[in-house]
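One chain of protein is taken out of this complex; the other chains stay put.
What follows is subunit A.
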Amino acid sequence: MQYLLLIYGEPRTEAPPQDQLEAEMAEWFAYTEDVRKAGVYVDGNALEPVNTATTVRLKGGERVVTDGPFAETREVLGGYYLIDVPDLDSALDWAARCPGAKYGSMEIRPITVFDQG
C-alpha cells in the first residue's frame, strides 16, 4: 500500500544558528537515505514556507485567488514522503522515525486505489 506521510510543524520565526541548521539537515538527509535504501521510497519533497502559499477556488465560474493556505493552523504542512509499505504499522514505523515526528507531527494518509473491476 502507498501512504503519504505529511510533515506538519510550527513555522520558524527566526533562522536557527548555522550549526543547528546543519545538524537538522543531516538528520533529514539520513532519513531520506534510509527510506531509499529500504526500497519503500516513492517520492518526497520539502515545501517552501507557508507564506508562499496561494489558494484558488472557482466561485460561480470565476477564479478567486487568495494569498495564504486554505486554512490557518498553528502547525503547517512543510513537506511529505510517499512510501510503499505493506500496512499501517510499517507506515507508522517510518513516520515515527522521520525527524518531522520529533519537531512536529506526522499525518499518515493511505493513497486511494480505485478498483478497476
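The criterion applied here is as follows: a residue touches a chain if its C-beta (ideal position, glycine included) is under 8 Å from a C-beta of that chain, and two chains touch if they have at least 3 such contacts; residues count from 1.
One rule holds for everything that comes next: contacts and distances are computed from a predicted model.
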Response to the item:
Its UniProt record identifies the chain omitted here, from "ATP-binding cassette domain-containing protein", "Universal stress protein family protein", "RNA polymerase subunit sigma-24" or "Acyl-CoA dehydrogenase family protein", as "RNA polymerase subunit sigma-24"
Worksheet, complete the sentence: In the whole complex, of A:Val76, A:Ala91 or A:Met106, the residue touching the missing chain would be A:Ala91
Practice prompt. With the missing chain put back, which residues of subunit A would touch it? List them for me.
Written response: 1, 3, 86-89, 91-92, 108, 110, 112, 115-117
